[in-house]
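Please read through the structure below; I'll follow up with questions.
The complex appears here without one of its protein chains, the remainder shown in place.
Each chain carries a letter (A and B) given by its place in the written order, and its residues are counted from 1.
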Amino acid sequence: MRRPFGTGIRVADVFRDARLWSDFGTPPSDDHRRGGFDGGSEPQHGLPVPNAQFGLWLFLGTVTMLFAGFTSAYLVRQAGSDWQPLPYPPILWINTGVLVLSSVLLEVGRRRQRALRRWILGVTVLGVLFLFGQLLAWRALRAQGIYLPTNPHSSFFYILTGVHGAHVLGGVITLLSVLALVWRDALGERTARRLSLCAVYWHFVGGLWLYLLFVLFLL
Amino acid sequence: MHEGNERRKRILEGFFFAFVLITIAVVGIGLGVRRWLPPLASEHGAGIDRMIHYLLITVGALFILGHVVLGYFIWRFSRQERITYRLASARAEKLWSLIPGIVMALVAEGGVLVIGLPIWQKYYLHPAPPDAVLVEVTAEQFAWNIRYPGADGRLGRTDPQLISYENPLGIDVRDPASRDDIVQLGVMYVPVGRPIHVRLRSKDTLHSFFLPHFRVKQDAVPGMTIDIWFTPTQTGEFEIACAELCGFGHFQMRGVLRVLPLEEFERWLTAQPAFSP
Partner (left out) sequence: MAGKPSVHTHAEPTSFWRRYIFSTDHKVIGIQYYLTAMGMALVGGALAMLIRLQLGWPDEKWPLLAKIFPRGMSGGVMNPDFYLALITMHGTLMIFFFVSLGLVSGFGNYLLPLQIGARDMAFPFLNMLSYWTVVPACVIMLASFFVEGGAAASGWTAYPPLSAVEQAVPGSGLGQTLWILGMALFIASFTMGGLNFVTTILNERTRGMSMMRLPLFIWTLLIASILGLLAFPPLTAAAILLLFDRHGGTSFFLPSGLYFGERVLPHSGGSPLLWQHLFWFLGHPEVYVLILPALGIALDLLPPFTRKPIFGYRLTVYSLFAIGVLSMIVWGHHMFVSGMNPYVGEFFAIGTLAITIPSAIIGFNLIASLWGARLQLRTPALFALGSIAFFGTGGLGGVFLGNATSDIQLHDTYFVVGHFHFMIGGVTLLAILGGTYYWFPKMFGRMMNERLGKIHFWLTFIAFYAVFLTQHFLGFGGMPRRYYAFSKFEFLAPIRDMNAFISVAAFVLGAAQLLFLFNFFWSLFRGARAEQNPWRAATLEWVAPTPPPHGNWGETVPEVHRWPYDYSVPGAPEDFTPQTVPPTVVEVTR
């Protein structure tokens, strides 16, 4: 047994055994009926949603607030006198199409169930393609001499696409982990739960991109 | 015997707590009745002082009442051997809660709506009267630059690119309006009894133009020109302080405000040389 610090703990154990994974969507066990809002003596369930799903919604709420913060900064800054609209990089059409297609594929795959691996692999590849396409958009702007500090619109473009890209990257990593799971045990209940959480996140990130496109080029 | 000792100790502690709280209330009164505000020297400042005094009396009374009641409750109920009141009905709870709710609504909201906002509106929402004396105040780390428009009543254009040791405001001499501008460092002269229109700017960081005796405080924000006005009612020498953290010299960013009788001010103004870099 490897004992890196001679402490009797293997670092990998911490993560393999980590509760995070087993936590996802644990069905309420018998000793765990929840109280309702104003329950009286009748036991009621807390929320009709499992923890993981509710936690994910809360997380998406914080991401929404993050971009709400960016949006308000954007609107204030846009009113400034030195605002120059950015030329729209045409590759964004393709990127948007790729991201929307990936969401569609994910849903179709989830419904079909057959050859799920291939569907998820396809979605993941599209996700990576999207990120690659965003890099190409940056390159296209740089080629025109438009950099981060060039004007406020370009600053916002680089930063918002960057922060959004980081969230997409997180989605891609999650997709890969689901893919690994699907590869191992086809489609167990646990995998299905994780896949559905992953799908919620992926659609959110896709919707977020449409929203950002709207803010950046239509507002 | 032991029981009795315990009880005596508890009563003593309750008494001590009440004593401390009432002492705090008394010290509060003692401090509250002293004059803390710097002597007033402006017209609208009387309104701000009225607001502060109203709050000192009403909020001060609540402060004293709160401490006395808390002290009394602690004293009284630390003597009790069994509880004498347990649970209020939902209705009683609601009715009792109306008291603090209504009191605060009257004291706080009433105060700001009746006394506060009219003064606020007079101070902030009305532009300076046409007969106001225009003075530009430009804050920088760590000094106050004062500029008067001169005879033409117009301040000349400035450009940060033109700033130099000789031209700290970056005044553009090609602008004819700038030819009679008068520039002062750190000392601001104003006439008494006339509205003073201050155009506030900053060259570098945030500053805040604070005239403690005039109840004037306004942040100077780089990139913005902020207009405020006030009317001095006292002649004499006063101080300008910076009230927004602006760097290591923040604490010594002192300016002087000299309020002169009108004729004296005009004499002084005409004696000043126009700005030339």
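Here is the rule we go by: a residue touches a chain if its C-beta (ideal position, glycine included) is under 8 Å from a C-beta of that chain, and two chains touch if they have at least 3 such contacts.
Just so you know, these numbers come straight off a predicted model, no measurement behind them.
Touch with the chain omitted from the figure is made, among B:Glu13, B:Asp152 or B:Glu266, by B:Glu13.
Only one of the listed residues, B:Gln184, B:Thr205, B:Gln234 or B:Gln272, touches the absent chain: B:Thr205. Of the options B:Leu134, B:Ala177, B:Ala243 or B:Leu269, the residue whose C-beta touches the omitted chain is B:Ala243.
On the side of subunit A, the interface with the absent chain consists of residues 7-9, 13-14, 18-23, 26-27, 29, 31-41, 43-44, 46-47, 49-51, 54-55, 58-59, 61-70, 72-73, 76-77, 80-83, 148-149, 152, 155, 159, 163, 188-190, using the contact rule stated above. On the side of subunit B, the interface with the absent chain consists of residues 10, 13-14, 17, 20-21, 24, 27-28, 31-32, 34, 36-38, 47-48, 51-52, 55, 59, 62-63, 66-67, 69-70, 73-74, 77-78, 80-88, 90, 93-94, 96-97, 99-101, 103-105, 107-109, 111-113, 115-117, 119-121, 123-125, 140-141, 159-161, 163, 170, 203-206, 208, 210, 212-213, 215-219, 221-224, 226, 238-239, 241-252, 254, using the contact rule stated above.
By our rule, only the chains that are shown with their structure count from here on.
One simple way to say how far apart two chains are is to compare their mean CA positions; for subunit A and subunit B this gives 48 Å.
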